[in-house]
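With one protein chain held back, the other chains of the complex are shown just where they sit.
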Amino acid sequence: MQKTKEIQTEFKPKILAFCCNWCAYAGADLAGVSRFQMPTDVRVIRVMCSGRVPPELVIRALANGLDGVMVLGCHPGDCHYSEGNYLTRRRAHILKRLLTYIGIEPERFQLRWVSASEGAKFSAVVKEVTDQITALGPNRWAEKR
Amino acid sequence: MLDALAQAYDLIAPVQGNNISFRRVESGSEVTLDYINPMLSAKSTFFPQTETLFRFSRDDSEEFGIEPAREPGRSQVIFGIRACDARSLRLMDMVFDGQHKDSYYLDRRKNTTLMGLACFDYLETCFCPTFGIDPASGEDVDILFSDVGDRFLVEAFTEKGTALLERFAEFFAELRGDEEQLREGRKAGLAGMKRLDVKGIADKMAQLYEGPYWDDIGTRCLGCGICTYLCPTCHCFDIADVSLDEGGERFRCWDSCMFPEFTLMVSGENPRPNQKARVQQRFFHKLKYFHDRNNELACVGCGRCVRHCPVNIDIAQIIDDVSSGKAGNE
Amino acid sequence: MATPRIGAFICHCGTNIGGIVNVPEVVEYAKGLPYVAHAEANLYTCSEEGISSIKRAIEQYDLNRVVVASCTPRTHQPLFRSACADAGLNPYLFEFVNIREHCSWIHREHHQEATEKAKELVKMGVAKARWLEAQQEFESDIYPAGMVIGGGIAGMSAALNLANQGFEVHLVEKEPGLGGRLLRLNRIFTIDKDPRELVENIVKAVGNHPRIRVHMPASVKAVSGYIGNFDVSVDEDGQETSFKVGVIIVATGAQVLKPELYGYGESANVLTQLDLEEKLKDGELGKFQNVVMINCVGARIPERPYCSRVCCMTAIKNAALMKEINPEAKVYLLYRDLMTYGVEFEQYYRDAKEAGVRFIRYTLDALPRVSGTESVEAVKVYDELMDMEIELPCDLLVLATPLIPNDDNEELSRMLKASTGDGGFFLEAHVKLRPVEFAMDGVYVAGTCRWPADIRESIAQGYAAASEAMIPLRQGLVKVEAITAVVDPRICKGCGTCTLVCPFEAAGLKECEIRGLEGKIVSEVNAALCKGCGLCAAACPNGAIQQRGFTDVELMSMVNAMSGKR
Partner (left out) sequence: MKATSAELQTRVKDLFEDGTISHFIGYETGSDSLRVAPCFLEGSQEIGRLVWNPVCANNLAKYLLDFKNVPGRVGIMVKGCDSRSVVELLKENQIDRDRVFIVGVPCSGIVDREKLLQVMGISPTQVVAVQDEGDSFLVTLTDGEQRVDKEKVLRDECLVCRYPNPPVYDVLTGETVSRLPWVGDDYSMVKEQEALSLEEKATYWNRELSQCIRCYACRNICPVCTCSECIFDKKAPRWISKANDLSENLVYHLIRAFHVAGRCVDCGECERACPMNIPLRRLNKKVEKDMLELFNYTAGIDVEQQPPLTTYRVDDLDEFM
């Protein structure tokens, strides 16, 4: 079931970012308001809390051929729901190690903390992760068919 | 010879992986002969676990373009197939070559030459004689190889087989004459093979719909697909689509009557609500329904399901219980 | 579910979006997406014109889903939702796509790529919209009464404020009398008054208030329910009494650290500032000639890093008072840093210096050392300015120790689901934006149980908490955004994972009552307690519990759309 991809001269990754409504999404909005320019490869999905993101969905996204998945939440201690990001952090530890263990580059799944006031950090993270994943090249999971 | 075959055909032969199973090989060196029966039967050669039926494309006007996915398929040779698996193909023909012709299956069947390998030894779980199969014979193959010690006795049983032998004549020497009796001698190794009584079993099954016999088996069964996926005669499949922006494809893949969603309906209703019902279905299909339709039992006694069932549900045992009346049908 | 008929509205936002993203191209693209029955561009979708255009389209094209691609849901979602509602469409059948903050504004130099990204974002929004379902918001009445825990100055201020606004108040004080720590003080800094003058009127006012019921000595035993409907039971002098309130204000105060340093507890002439004030107040302080005061005792150290805020002023107050009582006395104040911020605090400090109090700075790596048999007779300290160690004679050593959290904070925090932080102090919902609320709706915080505060601050916080608490009391009704979790009892296996991860104890295991499932143990969500974080949905092993508006199907359809799957 080879997914037909249009041939591109230079590789443009597809990166998904789950952003929690209260910190990361607001941070992304602030980055926009501040007109911080950044790569166009990231798509944001809004969730109320980083703790809403099921690891299964991260796995599914990578299997779908997306080149990277980010989960962005409030800094530890700042969760709007007081505990959500702590649970996210635990899941992320296990998931990241598991992915690496079966041979998937750890950079393809990232958890980062971005507060509502960190527009600059949001754009920095987007740049950094986009660079990392561009350097890795396409996610070969999609080719395992 | 196998090398030459691999050149001329798609050669499928037993290969040692995590376990021995039939795979496409490029050269004879990959092939192993150290087996009694491969873990997976040869069924997937004709009826792959996942098979694309056709592809479709979609443009902005939402118009569909459809192209069948069948590659004309180089003709292929299966080397080392055992009598039981060869028989199972004959049984599957009854399904795929019945009133509905399954061209995907039949094309492969047509392009395939079966090179059997006679059995002179058996596993504790083998019971093919039960179904009138002679493990050392070439009944259902085009060509039979019999290891008679220092050489192979090679016989063709069909035109396909003869043709192939002629094409590769260079590899074969004249008979020395003693092969027949050497083979008879080796057959001694088959003595003591399980042969169960299946006379009138379909009717005996008919009296077994009710009754406690299936209760424990039903509880014991985990509802996994091992038995059906390893079974050379199980042939159920499901059909699904892959839908992408630019198009997609329709594929079919093995399915198992052991899975709850096999009979689950959109309404949420399930005519086979519990594992007992599903186990029952499997054995009734093999030992009755299939017989009602085709006058054959849908089992060839290869013993794979017995060997690999993690909770030791043993079809030989069940046949025995039913025939002997232990199952309570008398 | 009726076949989705999605309307997509792509906003130019003047040139904000239209100047970078090729909006007409996005509209054309949207028209080709599954289930899209109508797509159009608007100059400003949020304008009067745009809104009425949405309403018209819902009518004209019989839309049952609306997707707006414009700015951010954080500011504009309510507007577009109510537009849908006005047109008779359930507001939860609306999906927001952000192509301004998250696209045009951050890709100003890349029009083509920005346009492609906008298309994809719209595709994702449409894919989610296809699965949206109508939702009903949960509403519940507010019981018009409040409970204030703690009868100190903060608690009393809050109680009076609530009561004067016409609401019943239950004031729960664990001591047999009102007034709190304030009454143990000798005088109050900057105005140098006896606290009693201040407090007694307030205590009277509280005691005599027709709408305030004081429970004393009493402690809260159990709290259940949620904003508007808390059931409280208190142990009042051995008697169990229970009552209902709509809001709760926590003002339980703090305690003073009793250090194990500088011979405190061993030598009779070593006191804390609070001990000193009590002795002064009761006239029990004997003669003294050489007074040494040490600040930051047990504060601003690794195991207790915070500054207690009130000790510097307290120490200065008492140091000056010592001079006042005995002008001949030598009074040394050893400090690490002086916190005398603001106008009158700084002045107060200068006055103390004028009065002859000697200030000597010490550092954490060279702590003062005390010496003497039986009682402390001298204090050695390294004086930074003189760059030498000096020995100060001492017949009275006074230690300024920090306020520390009450021991029962943890218990209370469990009862109220009100979090604690900072080593045991209560923690407000947001350090800047929500200073007197807890994350738990209907529970508020004031005074030194949050962090060390002086009287003025405590009173201000009391008033603030009370007026925050008054908002729901006045509305008389709470509405919960319908993004709460729901359980499918057919699939739920009652493993209780959701109940463990829920920060608000909204999910609980119950016997199912639905026909056909009677007696099955399944999870059930109390919509009033649920805050819609979705932790449970992510933790549930088989998707039996879902978060409305963020279901697995909805999220996955977005992921699939982004991956080019349909």
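In this document, chain identifiers A, B and C correspond to the written order of the chains, with residue numbering beginning at 1 in each.
By definition in this document, a contact is a pair of C-beta atoms (placed from the backbone, for glycine too) under 8 Å apart; a residue touches a chain by one contact, two chains touch by 3 or more.
In this text, all values refer to a predicted model and were calculated from it rather than measured experimentally.
Trainee: Going by the touch rule at the top, give the shown chains the omitted chain contacts.
Mentor: Result for the missing chain's touching partners among shown chains: A, B, C.
Trainee: In the full complex, which of A:A92, A:A116 or A:I133 touches the chain missing from this view?
Mentor: Touching the chain that is not displayed is residue A:A92.
Trainee: Given the contact definition stated above, which residue among B:L165, B:L230 or B:V279 touches the chain not shown here?
Mentor: Of the candidates B:L165, B:L230 or B:V279, B:L230 is in touch with the missing chain.
Trainee: Pick out the residues on subunit B that sit against the missing chain.
Mentor: 17-19, 39-40, 49-50, 123-125, 216, 219-220, 222-226, 228-230, 238, 240, 242, 251, 253-256, 259-261, 306, 308, 310-314, 316-317
Trainee: Take the complete complex as the reference. Which residues in subunit C touch the chain that isn't displayed?
Mentor: Here the touching residues of subunit C are 490-491, 493-497, 500-501, 509, 521, 539, 541-543, 552-553, 556-557.
Trainee: For the chain that got dropped from the picture, name the residues of subunit A it touches.
Mentor: Within subunit A, the residues that touch the unshown chain are 1, 55-56, 59-60, 63, 76-77, 83, 86-87, 89-95, 97-105, 110-113, 140-142, 144-145.
The rule is simple: only the chains that are shown with their structure count from here on.
Trainee: Using the mean of all protein Cα atoms as the middle point, what chain has its own Cα mean nearest that point?
Mentor: Chain nearest the centroid of all protein C-alpha atoms: A.
Trainee: Take the average of all CA coordinates in subunit A, do the same for subunit B, and state the distance between these two points in whole angstrom.
Mentor: 46
Trainee: As a quick test, compute the distance in whole Å between the mean CA positions of subunit A and subunit C.
Mentor: Once rounded, the distance between the two centres reads 29 Å.
Trainee: So the centre of each chain is just the mean of its C-alpha atoms; given that, what is the distance between subunit B and subunit C in Å?
Mentor: One centre to the other, that is 67 Å.
Trainee: What are the residue numbers in subunit C that touch two or more other chains?
Mentor: 564-565
Trainee: If you look at subunit A, which of its residues touch at least two other chains?
Mentor: 3
Trainee: Quick one: in the complex, what on subunit C touches subunit A?
Mentor: By the definition above, subunit C touches subunit A via 72-74, 98, 100-102, 105-110, 113-114, 116-117, 120-121, 124, 419, 421, 439, 483, 501, 503-504, 531-535, 537-539, 547, 550, 552, 555-556, 558-560, 562-565.
Trainee: Quick check: in the complex, which residue numbers of subunit A touch subunit C?
Mentor: Those in contact with subunit C are residues 3, 14, 16, 21, 25-26, 28-29, 31-33, 35-38, 40, 43-49, 51-55, 57, 60-61, 64-66, 77, 80-84, 87, 91, 123.
Trainee: For the complex, give me every residue of subunit C touching subunit B.
Mentor: For this pair, the touching residues of subunit C are 32, 564-566.
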